[in-house]
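Here the complex is missing a single protein chain, while all its other protein chains stay put.
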């Protein structure tokens, strides 16, 4: 194929159809053939190389919903993706052949939040793979050129697909206002917690304490640079830790409440795990007595370039976290793999 | 009396005894005579002029406790005080005759929080009038010189006693990171809410919306500069407000939860009302979807000079808020007055 | 005329030609007839109502250049403008008939600075009235819809044209990180200094000291709310001022250097006056000894809504600053008026 950015009109060579892993209902994920959308002047056509499976994909598959968002019509799953640009619109400014990570949520571009650069909290925004918006578990995908971030030569496309969760971790550490020299507690040693712990280390914190109730995951955390691990099933957290920052990655309220009590005065707790609509038991008096801030992180904004640089520099080990690969026709196996085998961390679908 | 800062050793003229409103147990507040403590080199002896009654004083009086803090031995009440310096230690650097507002909580001075200037969240700190530390409802008081802040000539001592709650409001607005041009929602039109609304106006916000369930208080809020008032008993808050900041002054969780939903993406909610240890119903997913920060304010740090400047400039109307005055022997009447007569805002004891 | 946003295709009624004040060379400003550009889908056509004269317009007129920017081809002057929308493109989202202030510099929208919301420092940006980009001293103007900001009913179009310099002042105060309670020194009581002083007052500073060498301008500053004025021709600034912030509006290096020495430790100096490429005499050791930050303000970003709100609330008095009005055919008189008559503050051209 000889598609180039300067010849976007030779659409004869462009694929017209693509096969995609489409969720038709709870537990009904099937490879389906779809039209490839038209390529606009600011768009790129990407041949998808790898798509990470996220907890949200698992929720959609298992229950047809993720939190408040409900599957109402068949939707292609997936939002953690990398690929190769195979064609580019006239104004895209990206060369065909470029290997890229894809940013799945860009904001509407017009609201006050977007104008100030806070596109991740755009009230009108959509995200690839969040119903009803089709996702990235497909062979070919058309996205705006600003959604693709070039990958350096030393990052393969599987790692490229992990730039999305790594961006979650980068943004979490930024929202947490982690500074070098800090002592940081990361609750939860799942994929996001393990990436957050590594990014915190890369950011120069002198101590990273990771908690979980799963010794296997804690062992991986230690291997990846945690300076201390605590199995909170056996050892409850004590107030004496006096960490500067907590980054909460379990989505379990009781873990959050306990973590708050480990923070020094004027410290900060950042919730990254997907939060429930209403949670009981907030220790508000404790937060107030010590003016500990409770903040949250939602996806990421402007984080891809930093995530790519961290991955390229070797400061973050992603390979250790990818524990399984599946082809497109086995996407259903991929989204159930971490349930079937709890030693899985991240699995990837390679269309 | 001819006491001066340069002759602190002429202790013959210093009062040896003082009469104070001491709380002996719930509903048992009696004038009691006590020794005046010795005057150290860094201390000043203040003849107290006025002491505001705070909600915490009312709690101690009614129940012998305030939140987690329990009265276990007789304690002099009061922490909102002004007075006149009548003698000063050799190193105090304050002239006798100086009219001052008294800052009741200074921190230990040695911990990490104190060293960085965050003395209000010092874990070791005490506060005048918080049992077991005696308070300011007394004729004579010895405090460190750094606890007293000179009052300009155009502030009388009753207003001087209100510098403490005004500092709470100043700090609340600072912690809220209110910037000029913001739209601010203040929940609760009690004394603190009314001061917060005025400070926010003075800080150049273009809109101050005040809520309460009491129309009388809302009318005072409007009189003092609220650009809009809402009786939330009749009109629930809508998500369409999209304010930049909420400053929560009711200590009622349901009010806080509703207020969170009025904030724009990346906005901030600051809890000033005395928080309960555990509260149910936190809308954590909403906070996360829009990255709205939940922060708190505890007392104040470095706020007295700004509070004094605001009061002196006339930007904040304190007289409108002081609705009753009682002498020391009627301190028990003072601490029950706002219950007896709900139109009271602030009452003051004048020893 | 019955143009509406819903009928942009009825171009028969749209003006095809417009008369504009075009600068053909130094001291050669003439009314010239030009084509009105085509109206794109995201654009609006504005009938210009008022255009303020800025110091940069005076420089272009007098010398054919402003700082580094040189007039190389005839250019329409002017960038401080208000008007009425007479037609809107299909996607503009602005109704015909809307009275608006026009923001003249929007950034390219694609670079890293623009993506993060810092469009005022976009390296690729253009500005209306900065050669070679035509400006606003014209009857009809086509601009992107995002460049127009609706004016509330209580702001007339002459005040509307002053939203641009008021936005300069708003941004200056924001860049200066002025907080309520601060003490602020504003150097220079020209139009920008007078607006900056008023915005600082509106932002709750307790003291605004304004300096100039012109007693007439200092008298206006006092009238508009300066708490103190200093004629630095007669009274040099002393280090004892210890202000929190300086906002420099004279563009005279010696004034800046003297002002730096009035700042408290960890204070901040913000340069708003148009800076020269190379300036001698920076007191760098003094800045370092007290860690005083030297920052700058360039135009404004996201400031129009706040400027409009401040003007509408009456917190800033703009009428006092507008001292002359000229029609389009007398634009040359307008751009020389402040030189001819030094008591002028701002003059406005009304096409």
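Just so it is clear, A, B and C label the chains in written order, and each chain counts residues from 1 on its own.
Everything below uses one rule, namely that contacts are C-beta pairs under 8 Å (C-beta built on N, C-alpha and C of every residue); 3 or more make two chains touch, one makes a residue touch a chain.
Treat the numbers as computed from the prediction; the structure is a model and nothing was measured.
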*Just name the one of A:25, A:132, A:181 or A:342 that touches the chain not displayed here.*
A:181
*In the full complex, which of C:122, C:158, C:208 or C:237 touches the chain missing from this view?*
C:122
*asked:* Going by the contact rule already stated, which one of A:62, A:213, A:276 or A:315 would touch the omitted chain in the full complex?
replied: A:315
_Considering the whole complex, not just the chains shown, which residues of chain A touch the missing one?_
170, 173-174, 178-181, 199, 202-204, 206, 305-306, 309-310, 313, 315
*May I ask you to list the residues on chain B that touch the chain which is not drawn?*
110, 115-118, 146, 302
*asked:* Suppose we count only contacts with the excluded chain; which residues of chain C make the list?
replied: 67-68, 112-113, 116, 118, 120-123, 175, 253, 264-266, 271, 274-298
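The working rule: only the chains that are shown with their structure count from here on.
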*Express in whole angstrom the distance between the two chain centres, defined as the mean CA positions of chain B and chain C.*
42
_Please output the residue numbers of chain C that touch at least 2 other chains, ranges allowed._
none
